[in-house]
Structures are given as C-alpha cells and as structure tokens.
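Report on the following structure.
Heads up, one of the protein chains got dropped from this complex, but the rest are sitting where they should.
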Amino acid sequence: MHTMNKNSSNIMALVPKTSNKRETVCIFGTGDFGRALGHKLIQSGYPVVFGSRSPWPSSLIPKDAEVLNHAEAAQKAAIIIIAIQRQHYDFLASLEETLRGKVLVDISNNLKINQYPESNAKYLAQLVPSARVVKAFNTVSAWALQSGTLDASRQVFVCGDDTEAKQMVMDIIRALGLTPLDQGSLLAAREIENYPLQLFPMWKIPIFLSLGLTAFFFFYCLVRDVIYPYVYENKDYSFFLAISIPNRICPIIALVLLALVYLPGILAAIIQLYRGTKYSRFPDWLDKWMLCRKQLGLVALAFASLHVIYTLVIPIRYYVRWRIEDRTISQALNNKTTPFDNTNGWLSDSYLALGILGFLLFVLLGITSLPSVSNNVNWREFRFVQSKLGYLTLILCTAHTLVYGGKRFLSPSAYRWYLPNAYMLSLIIPCIVLVVKFVLILPCLDKQLTRIRQGWERNPQYSEQSNYVINKSAV
Amino acid sequence: MHTMNKNSSNIMALVPKTSNKRETVCIFGTGDFGRALGHKLIQSGYPVVFGSRSPWPSSLIPKDAEVLNHAEAAQKAAIIIIAIQRQHYDFLASLEETLRGKVLVDISNNLKINQYPESNAKYLAQLVPSARVVKAFNTVSAWALQSGTLDASRQVFVCGDDTEAKQMVMDIIRALGLTPLDQGSLLAAREIENYPLQLFPMWKIPIFLSLGLTAFFFFYCLVRDVIYPYVYENKDYSFFLAISIPNRICPIIALVLLALVYLPGILAAIIQLYRGTKYSRFPDWLDKWMLCRKQLGLVALAFASLHVIYTLVIPIRYYVRWRIEDRTISQALNNKTTPFDNTNGWLSDSYLALGILGFLLFVLLGITSLPSVSNNVNWREFRFVQSKLGYLTLILCTAHTLVYGGKRFLSPSAYRWYLPNAYMLSLIIPCIVLVVKFVLILPCLDKQLTRIRQGWERNPQYSEQSNYVINKSAV
Partner (left out) sequence: MHTMNKNSSNIMALVPKTSNKRETVCIFGTGDFGRALGHKLIQSGYPVVFGSRSPWPSSLIPKDAEVLNHAEAAQKAAIIIIAIQRQHYDFLASLEETLRGKVLVDISNNLKINQYPESNAKYLAQLVPSARVVKAFNTVSAWALQSGTLDASRQVFVCGDDTEAKQMVMDIIRALGLTPLDQGSLLAAREIENYPLQLFPMWKIPIFLSLGLTAFFFFYCLVRDVIYPYVYENKDYSFFLAISIPNRICPIIALVLLALVYLPGILAAIIQLYRGTKYSRFPDWLDKWMLCRKQLGLVALAFASLHVIYTLVIPIRYYVRWRIEDRTISQALNNKTTPFDNTNGWLSDSYLALGILGFLLFVLLGITSLPSVSNNVNWREFRFVQSKLGYLTLILCTAHTLVYGGKRFLSPSAYRWYLPNAYMLSLIIPCIVLVVKFVLILPCLDKQLTRIRQGWERNPQYSEQSNYVINKSAV
C-alpha cells in the first residue's frame, strides 16, 4: 500500500507559505506528542505557539513554532491543546482568566482502564470551568501523526459539551488529513480514554470460550485416544498429541462455535414469541452474546481452517504412510486383496465434499465480514449472506460431521469407558439449533414472529414497563 | 473489530448539555425508524421534536424529545424528516403553508423495485411543491443507527434539487458520524429507493452464467464418466458424483470464466480498430459485460479454490487409497515392478507447478479487488495488477490445463461416444483470447490502437453521430 511517503529531509520543504494564514493553535507541553502534533499542524498551515515552563527554543521543537510561557502562549490562540499529563494539570486552574472561553483540547491517556474516578477531560473541565473542553487526538500515536502513513487508524474520536468548540477541533482534525468521529458530550470522554487501552474487548468471550472448549475436548480425546489404548492395548500413541488430536478438536470447536453464532438469534425469537412483543429488553447476557456473534464466527473459521490444513496434511505424515505401507505389505504377503466397497466410496467422498463446500461458504462469510466489504453491501444483501448463507454453512458442516460418523455411529467399538466419540458431542448444539430453526420457520410461527417484529404486540401494556429497545435479533 | 460500544444504560448519559445548541430537527412519525433517528439526533446534540397524530409522550419516544401535532412540530424546525409510509403522505398536502420553504427529508423505502410510477421523494415534492425535498437515510437501518456500530454501511445516499437543502441534510448526516454521498438531483431518488431492495445485481450475470455452465458440464461428465462405463464396462462409478466430477467441472468453469473476463476487452479493441475511433458507443451487451468483469473473476476464483481443495483431498479418498493399494498388491503378487518414467515425472510435476503458480496469482488478483486494497493503489498499479498479472494468470492456467492433457490429447481412448474430454472444451475460449491478444499486441496494431485511445480518429465525421462516451476498455 502506498503512502505519499515524506522522508524527513523534505518535511521542512512542505511548510507552506500561505498568503492567508489559518488561525494560530497553541500547544501546552513540549513532549513527544506535543511536538509531533505541532509539526503536523505547521505542515498543514497552522501557526503554532508552544506554551512551556521553560520557554526557550530547543532543537527538538519545530523551528517555525514560537515558544512562550503558558500564559503568553494561551493569549495568542483560541484553541489550546493540552499535551501534558493529567497529574500536572493543577497549574491550569491559575490560568483560569486567560483560558476563559478558550477551547481546551484534552489529548491525555491513562495507564489503566478507569484509572481515575472521572475522565481526564472532565477533570480538566472542572479545573477550568470557564473554558470549553473538547476531548480528541488521544487515539492517535505520535508515530502515525509524523509518518503521515495511511496504515494506522486515521479515525479521531471527539467529544465535548460545546458544539461550536467541537466543530473547531473537528475542522483542524480534517485539515490534518484525519477523520473526526463525533462521540457526543464530554461524558463520552471516559470511554474514549479507555479505548486505546483496550485489547480486543469484543474478542474476549469468543477466545476464552474456545480455549475452554479446547481444554475440555483435549482431555476428553487424551483419555479416549491415548490413555485407553495405552491401558488396554499397551500401545504408545502419544505422538497423536501433535496432529491427530488437534485435528479431532478443531472441527468440533469450529462446529460448536458456529452453532453458537446462530443460537442467540433463535433464543431471541423464542423470547419475542413468548412475550408477544419486541418492545421488551432482552436479558443482558443475550445482548452481549449477540454483540459478539461476528467474533464467534471468525474464531470458528480459524478453527475450521486449522482443521482443513491438518486434514490435508494427513497423507504426508510418517505414521499414515507407514500404516498404509504396512497394511499393503501384509495383504500382499497373505496373498489377498480387498474388494472395493461402493458404500465406503460414497460415504468417504460425500463427507469430504460436504466439508469442502461448507468450508468454502464459511470462508465467504469471513470475507464479507471484512469492514471494507460489508460497507459495500446493502442491508438486504448483508442479511442474505450472514443469515441464509450462514445457515447453509451450518447445515453443510453438520451434515459433514454426520456422514463422517457414518456407519460408526452405533457401533459399540465407538464407546470406550462409556465415552462416545468426541464428534458425537459436537453434534448436540448444531442439531438443536437446526431443529428449532426449522420449527421457527413453520408458517404459523413465522407469520406471528414477522408481525411482532413489525411492531405488533399481543399484550400492548407490556411495553409500558420497558424503555425504548430495538430488536437486535434481525440477523 | 471495535466499535465504541455503548450499551443501553449509558445512552442517556451521552446526551450532551451543549451551551450553544444545534438547530432543532422535526420528525414526522413515531415508528421504529423515526424514534431511532430521534435518539441518534439527540445524542449528537440536536433538539428533536416529533410530529404525531397522537401528540402525547410515550415510553417509547426518547424522553428529551417533544411530541406535538404535525403542524406545531413543523413550525419549530427548518428540517422535517418524514418518517411515515408513502401511502400516508396525503395529509401533508394540507400542511402546505406550514411546510413552505422547509426542507423535507424523505426516508421512505418500498417493498418492491419500481413499485410506483414515480419515486416516493418525487411524489412528496409534487404533494408539497413549496417545500424543498431531499432524499436520504433510506439505506440505513434502525439497528445500525442505534447500535452505533461501524460494521454496517455508514454511507448515506443523498439527492435533491435544492443544493442548500441538500447541504443542510448532509451536515446532519456527518454530525451523526455517517458519510453522505451526493447522488445529484431528485431524479436519482428512484435509484436510491431501489438500492436497498437490490440483491447483488452485478453478480446476477456471472452467477447464472456459472450455474448454466455447471449444469452443462455436469451432464457432459455424467454421460462420459458414469453412464459410459456403466453401459460398456458395467462398472458403478456413481460415487464420482461427490468429488471426481465436481473436481472436473470446477477447473473448467474457472478457466472459462477467467477467459470471459478478458474477452470483452479484446472485443472492444477490435471494435475500436474497426471503427477507427473511440468516440462511438459500444453495443449494450458489451458495456454490461465489461461492468461485471470483476464479479466474473471472483466467481472464477471461487471455482478455482474449490478445484484446489478437491484436488488436495484426493489422497485421502477411500477410492484412491483402495486403487493404489490394489495396484501395489497385484504388482507385488505378479512379482513385477514398474520402472520410473522420467517424462511422466516431468509432466506430473510441471502441470501441478503451473496450476499452483496460476492459483497464487489468481488469489493475488482477488485480494487486490478488495475495496480497501484497490483504494490504496494508483491507476497505473491497478492496471498493472488487473491487466498484466491477469493475463499472466490466464496463461498459467491455460498452460496448466494443456500440460494436464499431456500425452492424452490425441489418444483415441480420450473419446467416448465421440465426446472429447471435458477439459478440451474448456480450452477453446482461453486459447482464442490468448491468440487474439497476442495479435493485438503486435507493434503495428498496438500502435494504431494506442493512437485511437489517445483520441485520434480515422474518420473524424464518425463521432458526430455519437454522444459523449468514454473508453471503457482501458483495463
């Protein structure tokens, strides 16, 4: 990907000689981020004045910028960017008169989520009540600012109680080539300050869930496939830990997670049918579950991909080659050949075919969930892909597992220590989801559900108790 | 992916206490979408007043909004969002005086494409000729508005005859964190209203074409590979339906579709050479064909991917394992070994290598057609990838098929019931495309074509008959 890459040598060259200058911006603080922002502002045509405790020019400060003490610097500009840490905010209270009516931009971040009782921006607003505080820029890194690269996120979250002040800051953000996103009043600052500290919050449930499932099925398979033969047949299958067992676990988790993507939609439909209205809030856990369906699906896709590669690698494994060779040789030595079994031919080919088609559809679902793709489809298309194709994927993958079981399903050898094969356990949730979904699309129930989702209520008084909610089970 | 996820509990908290308020917005109608829009507007700092037939507060309506009757509500705002269905528009005519000069935002959608003779927005403009009608918001869902998620499309198509009114609406759209896309005059409303009802319109031709080809080649292979051996050799190869035959069909369709991506460009070049000008319109079918080349290519890529997985799965199939085992045993029993055939070694490895390289380039083409990738390359780079690398892919894939045929090409056993092997049929179009392209890049023709595309005309009077067209065969 390209960026209009400016190497450091021509940064100075890009400083414009504008005839009609933009308005001066003041920056309090000469740390890394303050200086990087100052550089970028100068490049975009803004006169910049730094406010500092030690107001003398330094080789680090952009040479086109003035450096004054805080009070003098503040007087020169309508917008003051506070590029200092929260614990040093105190002195700002003493500048209250100078800062009256000015726009103070709080760009600070914390080291921990919810570190202080109130957000830094709120604290600033309390310190200098006569100023108009806007939160911005805290999600942008100095490196991204300076390099001008398009790789890093160009979105700048902005919030503030004063619409005009917010507008002024958003204009500057746009002039720097970034995209401002208005997040509402200064109360949103808390969330905006937590944002850069988050580490994939929406992914936590799906990842912990899949780790838990992995651990459970790992021990389950370990007992059945390694310990049991060791105890009863004295065979050492410990090397199964590298590929055989992972390749048993991966498809199970992929299938279970995929079914869990569609389960909350079904629960929501049942709740709506039972309550007879869509205007009542779902339980909290259901709301949260619904919000991480996309992440659940993508984790499932990762496990499914692992399963595909693990499976394709089978014929290269030393163990598999040895087993085939061994069987062939012993048959040759015993002078016998096995006739071709047509049923086995059908079973083997059709479970592979079902798996392949299911996986291809699954990858397609994954591609359409890329932001740039999903932004280019309309709502009807998005629903078609995520709902119709999604259920088709679930059906194909469940059928793949069922046919894989094939004749083995009821054979007693499939049970060791009364433990059924792991893949049988994996079928429980998908089969429940598919059966209930099938019931829900029966005309009588489907018609009622559609009416409810269009706003019809069986007992209209129900909604009186509830606040405004919207139906999240649409997909 | 992240969204600054606000759960319902703090929605109210985000209502700003702005010192300088934005302009009031009026919403006619208190249905789901009207209320969701009202919520979002309030969150972004707009005072909202609802106009309703039953103007009393309800638990469903955002509590910071006023609810008045239509006339009173309309008087309070310059912008009125009409969140009611087209069939209830009639009463608006009676408010004509109140609505004079106001901006009416039509957000309605229909149930069918082209349901009414004129667009809903046009109809509204005819009902209230003194108002300034703008079409907007119809492509956004209530769910996307409310959840503030970045997943769903954030593009809002806008059109209207009054530039100032359109600008006012676009400002609101931007304030809501959405991206307005100006589509021109109110005549565009028809298309904008049809947009949410479309289901992958650009994909229809490629998908139906590939389904047709699939059906044809399926029956062709069924006859040759299942019915013929059943009739003549009494062998039951019905299980070929699961993998063997699909894996024969997929590469054929992938290759044919890939060739069809490049055929229209060649036809366009021939037409331009023949006419001696680029200023004459191409036939309609060629225009349409050119516009769905990307989709054709992506469907081809899906078939190619299927072919790859089907092929990699070969050694795991019961049938293949049985056949290899059977042959090995019978050779061992007959006490003979086959010597290694160097030519076969070369043929087998090189058709695989050609296929692998072709597939990798094909995937690369697919990745560069992702919106976020293609937006980050310049025109020259896009042409380089889609044209140069595209032709290289076609050459590699055609060579892969040719070498696959190898020695079998002219062997009589390849013909059953006078039907050649299916892969031979698949080579026809790609070979034609490659040969004609090779002719077209001969210096004499290439020079003339370049001149024509730079605007030179052999018979300048030709263009007088034609309207303005641009050369679509650039890629």
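First chain written, first letter: the chains are A and B, and each begins at residue 1.
One rule holds in what follows: contacts are C-beta pairs under 8 Å (C-beta built on N, C-alpha and C of every residue); 3 or more make two chains touch, one makes a residue touch a chain.
None of these values were measured; they are calculated from a predicted model.
Q: From the list A:D236, A:D284 or A:D446, which touches the chain that is not on show?
A: Hidden-chain contact among the options goes to A:D236.
Q: Pick from A:Q75, A:N376 or A:Q448: which residue touches the chain that isn't shown?
A: Answering carefully, the residue with contact to the hidden chain is A:N376.
Q: I'm checking contacts with the chain that's been left out. Which of A:G177, A:P229, A:G405 or A:G455 qualifies?
A: Considering the complete complex, A:G177 is the one touching the chain left out.
Q: Among A:N120, A:S185, A:T328 or A:S426, which residue is in touch with the absent chain?
A: A:T328
Q: Using the touch definition from the top, which of B:N234, B:T338 or B:N459 touches the missing chain?
A: Answer from the full complex: B:T338 touches the omitted chain.
Q: In the complete complex, which positions of chain B touch the hidden chain?
A: Within chain B, the residues that touch the unshown chain are 1-2, 132, 150, 157, 160-164, 181-188, 191-192, 195, 198, 200-202, 279, 281, 287, 291, 294, 308, 311-312, 314-315, 324, 327-329, 331-332, 335, 337-338, 340-342, 344-350, 352-353, 356-357, 359-360, 363-364, 369-382, 384, 455, 463-464, 466-472, 474.
Q: Mind listing the chain A residues that contact the chain we can't see here?
A: With respect to the unshown chain, the touching residues of chain A are 1-8, 10, 13-22, 31-32, 35-36, 39, 43-45, 59-62, 139, 141-144, 146-147, 150-155, 175-177, 195-200, 236, 238-240, 242-244, 246, 302, 305-306, 309-310, 312-313, 315-319, 321-322, 325-326, 328-330, 332-333, 370-373, 375-378, 381.
We take it that only the chains that are shown with their structure count from here on.
Q: Report the inter-centroid distance (CA atoms only) between chain A and chain B in whole Å.
A: Those two chain centres are 25 Å apart.
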